[in-house]
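A single protein chain has been omitted from the complex, and every remaining protein chain is retained in its original position.
Letters are used for the chains, namely A and B, taken in the order the chains are written, and counting of residues starts over at 1 for each.
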Amino acid sequence: MSTGRHEGQRLDTRTTWRRPPVLPILVIWAVLTVLLLLFAPVPARLMGRPASPTMQEIETTVTWFTGLSAPVAALVWAILLYSVFRWRHRGPQPPPEDGSGRRDNRRVFTIWVLGSAVLCLFLLVWGLVVIAPRTSEANPAQEPILVDVTGQQWAWSFTYPDEGNKSATELYLPVGQTVAFRVTSKDVIHSFWLVQLGIKVDANPGETTVATVRPTQIGTFQLRCAELCGLYHSYMQTTVHVVSVADYEAWAQSPAEAHS
Amino acid sequence: MTSPTPALVAGHLDPEAARRMNKLGVILLIVGDAFFTFSLVFTYLYLRGLNTNGQWLTQKGAHPVSATYTWLVVLVVAASWLAYRWAERGGTDKARIVLGAGLASALVVLDLGLQVGQMVGAGFTPRDGAYQSAWMALAGYHVVHLLLTLFLGVAIVNRARLGRFAETAWHVTMVGYWWTWLVLATVIIAAATSLATTVPRA
Partner (left out) sequence: MTTSVTAAPSPPVAPVTAGGIMRHLNVVTGIVMGVLLATATWWVTSSTFPVLDEGDHKDDAVTILTLVAWVIGFLIGVGAFVGPARWLLGRDLTVEDEHYLAGKDAGVARYFRFTTDHKVVGMQYLVTTMVLFGFGGTLAMLIRTNLITPGSRFVDPATYNSLVGIHGITMIIATIIMVSGPFGNFILPIMIGARDMAFPRLNALSFWLLFAAVPVLISSLFLGGISTGWSAYAPLSDQANRGMDAFLVTIVTFAISTGVAGMNITTTAVRMRARGMTWSRTPIFVFGTVASVALGLVAFPMFEVAMIELGMDRGMGAGFYDPSIGGSGWLYANLFWLMGHPEVYVILLPAIVALMEITPVFTRKPLFSFTSAILGIMGIAGLSLFVWAHHMYVAGWAPVLGGPFMVTTELISIPTGLLFLVLLGTLWRGRVWMRLPVMAVYALLWNFTIGGITGIYLSDIPVDQAMHGSMFVTAHFHYTLMGAGLTGAMGALAYWFPKMTGRMLHEKAGAIGFWVAQVGFNVTFMGMFAVGLAGQPRRVADPGTYFRVGNLISSIGAYTIMLGMLTFLGAIIYSWRAGSVASASPWGARTLEWQTPTPVPLENFEVLPVVTQDFYGYGEDGHRAAAGAPAPGTPGGPGAPPPQGPDAPPQRVEVGAP
């Protein structure tokens, strides 16, 4: 039984990949892949300019993942596109004859499983390798600056044990130095999210969690609560000032701000 | 009671097919219930392991319930299971089913009394802390189990008394599966609450 008979083809002696539908699908696939690769830097763009090596790593990973998934998505969509235009049967009645009765293809199955296993393995290696340096960042040669972070409905407060327990409601950090946040909550679960610095950890009542980051850009950034925490959750945000070391020390020496 | 029309519902299938079908159904329900029970045991063990704010059994006057009493509750359930098994082994012997399932149900009532007694006499309420909450939930679930079992036991006694198990002797077996799970669940709960009480490093 000729599987391609409904396309009205004569017996075709060309090798598999050069025959329709394989060749046109390959062409569509290549075009779609290129288009998606052009799109690959866009997500990282949307995430904004990274302000720490952590965020830099995240954006690199996102770009790579997008790039690598481009051929996968392109394959699915190429087959869909081709089938819509070339394999479509028009009309209100079902096609007069059935398609091929083929139920399986060992080779395709094997290639598919191996392909997805390799991709999966790549993801795992990538993820686990990227985690490794991050955990070691918790024990750097340089002693990190400690900041105690407390979330409560609906505000953040910060205490600097290294600076005589100076407290603040906006976060001040010196550029280029590792900071360790000890995060907790007074009431419900909040989530401590330094958006442009790429770290996030939940603030749990009764527990303390730790997150570490090294800001590398001077500027003002956003701290947002990322876990629904009640009525004014959307306003539970504050400003992060990453300043030069000199400015940081000047700020640390200044009298504590009065906060309500 | 037989009908020339094709079988409509399970109760009128041929008894062997009905038995196989009901057996699978009962086992699946037990699986669902097992996940429920394990979640409660997980709650108990996880809260003990976390010991948030050092609050596991550290309040003034806080004490775990008596382990001996807990195992007494298990013992009575086990006895009721034995009585039921004895009835079940008798096949379709009407008197034996009435007697065995009746005794088993009576023991379930006794166990209900014991369990409620333990809860009332525990000297704490769920308001007192995580241990007290987790223990009460487990004990309360045991009470629910017992009430359900009592319904099944009384039904079997009644049906046997009326001779209504003739076509459907497998009903006795189905309830037997549940009874076995009841004992298992009780042992699991008792083991968790008696072997793991105070926090080791507290």
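Here are a few things to note about the model shown:
The working rule: a contact is a pair of C-beta atoms (placed from the backbone, for glycine too) under 8 Å apart; a residue touches a chain by one contact, two chains touch by 3 or more.
As the structure is a prediction and not an experimental result, all values here were calculated from the model.
The chain not shown here makes contact, within the complete complex, with A, B. Check A:Gly164, A:Gly206 or A:Gly219 against the missing chain and you find that the one touching it is A:Gly206. Where chain A meets the chain that is not shown, the touching residues are 1, 3-4, 6-7, 16, 21, 43, 46-48, 54-55, 57-58, 61-62, 65-66, 69, 72-73, 76-77, 79-80, 83-84, 87-90, 94-95, 97-105, 108-109, 112-113, 116-117, 119-120, 123-124, 126-128, 130-131, 134, 183, 187-189, 191, 193, 195-196, 198-202, 204-207, 209-210, 222, 224-235. Taking the whole complex into account, chain B touches the unshown chain at residues 1-3, 5-12, 15, 17, 19-21, 24-25, 28-29, 31-33, 35-36, 39-40, 42-43, 46-47, 50-53, 55-56, 59, 91-92, 94, 125-134, 136-137, 151, 154-155, 158-159, 161-164, 166-167, 169-170, 173.
FYI, only the chains that are shown with their structure count from here on.
On chain B, the positions that touch chain A within their shared complex are 52-53.
Interface residues of chain A, counted against chain B in their complex, comprise 206-207.
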